[in-house]
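Structure in C-alpha cells, see below.
Missing here is one protein chain; the remaining ones are kept as they sit in the complex.
Note that the chains take the letters A and B in the order they are written out, and that residue 1 is the start of every chain.
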Amino acid sequence: MTASPRPSAIAGLAGRWIGLAPFVLFTGLFLILPTLHIVIGAFRGTDGEFTIQNILDLNTPTIRSAYWVSIKVSFLSALLGCLIGFAMAAAMVLGGVTRRIKGPLLTFSGVASNFAGVPLAFAFIATIGPAGLITAYLRTEFGINLRAYGWNLLSTWGLIVTYLFFQIPLMILIITPALEGLKREWREAAAILGATGAQYWRMVALPILFPAILGTMALLFANAFGAVATAIALTGPSLNIAPILLYAQIRGDVLGNPNLGYALAFGMIVITGLANAIYIVLRFRAERWLK
Amino acid sequence: MTKFLAWTAILLGCLYFALPMIGMAEFSLSMRRDAYSLDAYRVVLADPRFQATFLFSLAMALVTIVFGVLLVVPTAVWVQLKMPRLRPVVEFITLLPLVIPAIVIVFGYIRLYNTSGWLPLTGSVTGTNILLMFGYATLALPYMYRAVDTGLRTVDVATLTEAAQSLGAGWLRIMATVILPNVLGAVLSGAFLTLAIVIGEFTMAALLDRPAFGPYMQVLGANRAYEPAALAVIAFAITWVCMGLIGTIARLSKHKGA
C-alpha cells in the first residue's frame, strides 16, 4: 500500500520531463520507431505471425554473397584505412616531418572524411576509371593497359580504393590526438630502463594505442558497411553488396518478399551494431588507462 | 631512417589524395577535345535541373539546420540543467544514427509513414519533404548534439541561468540572450557540418523520390562523361568551404575564450 505521491511532486516530475518532450517525440518517431518497425518486421510472417523464417531465408547464394562482399569491402577498407592513416599520423606526429604539415593535413582530413557519396565516385571515375586520367596516361605514355592487369574500378577492389579516400582521413582525425597523448616521458623511461625503440613500441606504445586503433577500425568498418551512395554512383546497381541489394529491394522488391527485405536490413543493423559495440567498449578501455 | 620512412608515408598518402583531385579537375576541364575549357561547368550551371535540385537541397539544408538548432539546443540545455543524470541516455540516442545505416532508417520511414499508415506523410509532396527533412535532422543529430553539448560544457550554464533568473528574465529571454550567444560557435559548426552532409546526400532523397542534388548528380553520372567531374569539383569546393568555416569559427571562439 504505497501512498500516492503528492500532486505537486507529480507536477514537478511532469514539468521536468516536458522539456525533453520534443526530443523524445522526434527521436521516437523518426529514429527509434522506424528501426523497431524493421526489426519487428524481420521476425514476422506474411500474416503478421512471429517467425524466424525470414532470417533463415537470408541464406541464399545472392544474399550470402552480398553480405560477404560487403563485409570484405568494409573490413579491408577499414584495415587499410587504419594502417595507412596510422602511418601518416605517426609520420606527422612522431616521424620528424616538419610541424607545418599538421594544420593542412588535419584540415584536409576534415574535408575528405566528409567528401563521400556521389561526387567521390566521380572523382575516382575521372582518375582511374576506364577513361580516367591515370588509366589514359599509362596507356598512351607507357602502353600499360590497366584493364589487362585485372584492374577494374567497378569491382570490390575499386570500391575499397575509393572508400579509402574517406577512411584514411577519418583514421588520421581520430588517432592523431591519441598519438599526441603518448608522453615523451614514457619513451624516455623505457629507453633509460634499457629498452630499444622496437621494445618501447611493442611493450608500451602499441598496447596503449591498441584499443584506440581497434576501436577506430570498428568505426571505419561500420562507416563503410552503411555506405550506399558511393557504391551506387561508382558501379550502378550491378555490384552485389548488402546496401545496394537493400536499395534495390526498397525500390522494387527484387527479392519478391517484403519481409525478407526487413530481415536484410536487420542483418545490417546487427553487423554495424556489433562493430559499434566493439568501438564503445575499446574506447572506454583506452580512456580508463589514460585517466 | 625514421625520417625517411615518415616522409615516404606522408608523400605516398598525399599522392593518393592528390591524384583523384587532379583527375577530377582535369576531367572537368576536358570537355572540348583540343583544349582545356570551362564548358562542362557552363553546361552544368546552365542546366535548369541543376539549378532546381541544388536550390532544393540548399533549402532542405537550411530548414534542417533551423529545425536541428531548435530541437538540439533546448534539449541539451534542459538535460544539463534539469536532468543531468539522463545525459548518457540522451547522448546514446543521439549517437544511434551513426550506428544504424541511413538506408535502414529511410526504409523504416517508407514502410511506416506510407499512405496506408496512421501518419501518411509520403502521401503528399509537402509531407514527403517534411519526412526527408526529419531524416536529414536525424543524420545530423550526432554532429549537432555533440557540437552544442561540448559548447555548453565550456560555459557554466547553471550559473548563467541562475544569474539571469535572479535578474527577472524568463525562459525565452534566457535562451535568446544568455545561452544562444554562448553556444553560437558550436551551433554554427554544427550548422555547416549539416550543410555539408545534406547538400549532396543521396540515399534518403533517392528512396523518398525527391528532386535533390544527390540523385541528380547520380543520374547525370550515369549518362554523361565530363559534367559529373565538374559537379564533383563543385561539391568538393562546397565541402571545403563548410569545413574551412568550421575551422575559422573554432579559432575565433578560442580567441574569445583566451
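To be clear about the criterion, a contact is a pair of C-beta atoms (placed from the backbone, for glycine too) under 8 Å apart; a residue touches a chain by one contact, two chains touch by 3 or more.
Here, contacts and distances are computed from a predicted model.
Trainee: Could you check which of "DNA ligase (ATP)", "Cytochrome c oxidase subunit 1", "Glutamate synthase (NADPH), homotetrameric" or "Putative spermidine/putrescine transport system ATP-binding protein" matches the UniProt name for the chain that's left out?
Mentor: The chain we cannot see is recorded in UniProt as "Putative spermidine/putrescine transport system ATP-binding protein".
Trainee: Among the chains included here, which ones are touched by the excluded chain in the whole complex?
Mentor: A
Trainee: By the contact definition given up top, give the residues of chain A that touch the hidden chain.
Mentor: Contacting residues on chain A, toward the hidden partner: 183, 185-186, 188-196, 199, 203-204, 207-208, 288-291.
Everything that follows uses one rule, which is that only the chains that are shown with their structure count from here on.
Trainee: Calculate how many whole Å lie between the centre of chain A and the centre of chain B, each centre taken as the average of the chain's C-alpha atoms.
Mentor: About 18 Å, centre to centre.
Trainee: With touch defined as at the start, can you tell me which chain A residues reach chain B in the complex?
Mentor: Per the stated touch rule, the residues are 16, 19-20, 22-23, 26-27, 29-38, 41, 84, 87-88, 90-92, 94-97, 101, 105, 107-108, 110-112, 114-115, 117-128, 131-134, 164-165, 168, 222, 225-226, 228-229, 232-233, 236, 243, 246-247, 250-251, 261, 265, 268-269, 272-273, 276.
Trainee: Write out the stretch or stretches of chain B touching chain A in their complex.
Mentor: So the residues of chain B in touch with chain A come to 2-3, 5-7, 9-10, 13, 16-17, 19-24, 26-28, 71, 74-75, 78-79, 82-83, 86, 90, 93-94, 96-112, 119, 134-135, 137-138, 141, 193, 196-197, 200-203, 207, 214, 217-218, 221-222, 225, 228-229, 231-232, 235-236, 239-240, 242-244, 246-247.
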